[in-house]
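To start, the structure itself, in structure tokens.
For this view, one protein chain was removed and the others were kept in their places.
Going by the order they are written in, the chains are A and B; count residues from 1 in each one.
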Amino acid sequence: MRHPLLEVRSLTTHFFTEDGIVRAVEDVSFEIYPGEILCLVGESGCGKSVTGLSILKLIPIPPGQIVRGEILFNGRDLLKLSEKEMEGVRGNEISMIFQEPMTSLNPVFTIGDQIMEAIQLHQKLNKRDARKKAIEMLDRVKIPSPEKRIDSYPHQLSGGMRQRAMIAMALSCQPKLLIADEPTTALDVTIQAEVLRLLREIQREMEMSVMLITHDLGVVSEVGDRVAVMYAGRIVEYGPIEDIFHEMRHPYTRGLLESIPQLEVKKTRLNAIPGQVPNPLNLPEGCKFHPRCPLRIEDCRREEPPLFEVKEGHYSRCLRWKECR
Amino acid sequence: MNERGMTSQIKFFWKYFKRNRLAVGGLTIILIIFIVAGTAPFLAPYDPGKTDVSLKLKPPSLKHYLGTDQLGRDVFSRMLYGARISLSVGFVAVGISIFIGILVGAIAGYYGRWVDSLLMRLVDIMFCFPTFFLILTVVALLGPSIFNIMVIIGLTSWMGTARFVRAEFLSLKERDFVQAARALGLNDRRIIFRHILPNALAPVFVTATLDVATAILVEAGLSFLGFGVQPPAPSWGNILTEGRTYIFDAWWLTVFPGLAILLTVLSFNLVGEGLRDSLDPRLRGRR
Partner (left out) sequence: MARFLFRRLLQLLFTLIGISILSWIIITQAPGSPIALTMDPKVSPKIIEQMEKNYDLDKPIYQQYFLWLKKLFTGKLYSFKDGRPVLEKIAERIWNTLLLNLVATLIIFSLAIPLGVFSARRPYSFLDNLGTFGAYLGLSIPGFWLAYLVILATVKLFGYPVLGLRSFVIEGLSTPEIVLDRIWHLLLPASIMAIHGIAGLSRYTRSSMLEVVRQDYIRTAKSKGLSEEVVYYKHALRNALLPIITLFGFLIPGLIGGSIIMESVFAWPGIGRLAYQAVLARDYPVVMTILTISAVLTLIGNFIADLLYGVADPRIRYQ
């Protein structure tokens, strides 16, 4: 059995707002193995981004707070590290890229400056070597004429190019884990595919692990190894990609899959999940999905179901997982 | 906007406003000054204009709470009446400036194109003049009466409001409800005043409150230079100015009117900032 690179245990992150406590992430556990891509999937507001930010301890405190849990990275609990030690992890061992390439780069520094900053900080290179390395990274993410582009400001690049520069920046210190928060959502469809392919390619070359946060099951099916489906701050189904796509055991996963428009299957209309995402300040009792669930029974109202093991490595948080296909 | 929506908006606003203790303190002080100004004839122990040279320059005592001035007039009574003048100058001047500002801003923002360019250049030009010096010059030309002072302050301080209102109009006129009103064939005046303006008023309230503070300071500054509300009418500015001749013998003539101006201006500034915080949705819920 391989050892996981990252083990998240019972992670619980709350936001203490003046309107009440937002339980953004509740008792979330998963692991990421070396060299794999784990996809965290769910609708917006389900807590997937907060999970990603919690791993790097980047949630704004206050109002946010990681209430409990463990985040073991190579056996070290990141939650027990000091801020100084955490700075040594960020951008060095674990990197992150974000959704909006338009706003995620600092407009007053060149992309070269921004890439070199991380290299100089973590690898203690001098300015000349750091620049060389930055050009190398830009080349690696397939930015044309990198020795010229390195002196560009973010606004001089297209969205796709900016996201490539973000990736170059995140990968410049050869991290073992990359957290990619909706990296392609803001891009054009054709560019989405290119950036995704690039990510997959580099991930294989560098034998890096990736935690890919997305709402797009199309993206998941293209690059994912394993999938964790989140709903209202909880993981509701978790398993290898083939199982999730072909033998899903949770009505929410099924609803998500059915709502993707599929070309090969002729359908007269898209099956959207009925009802709405629950208000995070006022979650329903019992199973958080029961108000929208076609399979709900009386017991679903009463208490939150645990994660049932469907088979080795595949779990579902549904009382009726056996009947859900 | 229906009446229920309005009430709930006010409730919502109050919920955030009351959390800002400085602003609530400021509002309390403003209310007190208002009451004092309104009931000055009942509160004042003496006639503010009654002179008695035998009582001149007496320090504060139980008989004269804030002492007497060079003509033996009761400073406390004069200060109470002075509140009326300061508040009137502040509110009337700002009323004029808000009226012009809304008109110019609404026309510029609603019609756009060359009308907008022309009016905004006018705003730029007005902004270049040092307002206080301009006011002083024009007051000197026209003669310092309370009416002239109010009008001139109003005529020279509308530019900020105009800019705000224009910006609001530029974004609001693209919204669905305005497009719908246009499609229905409503005339421009109705669209501007009934449909857009009520939605653009929040920042106007904020600038108006802050401008009252500025107007009171400007009047005090004019009084100091001898071009404010003219004696014997008691304004805080001219009580202070008359008192400065006796600054070494009668400190109370300088200190108390100054404190009154400071406290009033401070209160309006605090309330203005409190309004800004609670009306700006981006700032909400951050404390």
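One rule holds for everything that comes next: a contact is a pair of C-beta atoms (placed from the backbone, for glycine too) under 8 Å apart; a residue touches a chain by one contact, two chains touch by 3 or more.
Predicted model, so just to flag it, every value in this text is computed and none were measured.
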Of A:105, A:130 or A:300, the one touching the omitted chain in the full complex: A:105
Residue touching the undisplayed chain, where the options are A:51, A:95, A:203 or A:316: A:95
Option touching the unshown chain, where B:51, B:88 or B:131 are the choices: B:131
Option from A:6, A:32, A:46 or A:169 whose C-beta touches the chain left out: A:169
Touch criterion as defined above, residue of A:83, A:298 or A:312 at the omitted chain: A:83
Chain not shown, touching residues in chain A: 56, 58, 83-84, 87-92, 95-96, 98, 100, 103-110, 117-118, 121-122, 153, 155-156, 166, 169-170
Residue numbers in chain B that touch the chain omitted from display: 22, 121-122, 124-134, 136-138, 140-143, 213, 217, 220-221, 224-227, 240, 244, 247-248, 251, 254-255, 258, 261-262, 265-266, 269-270, 273, 286-287
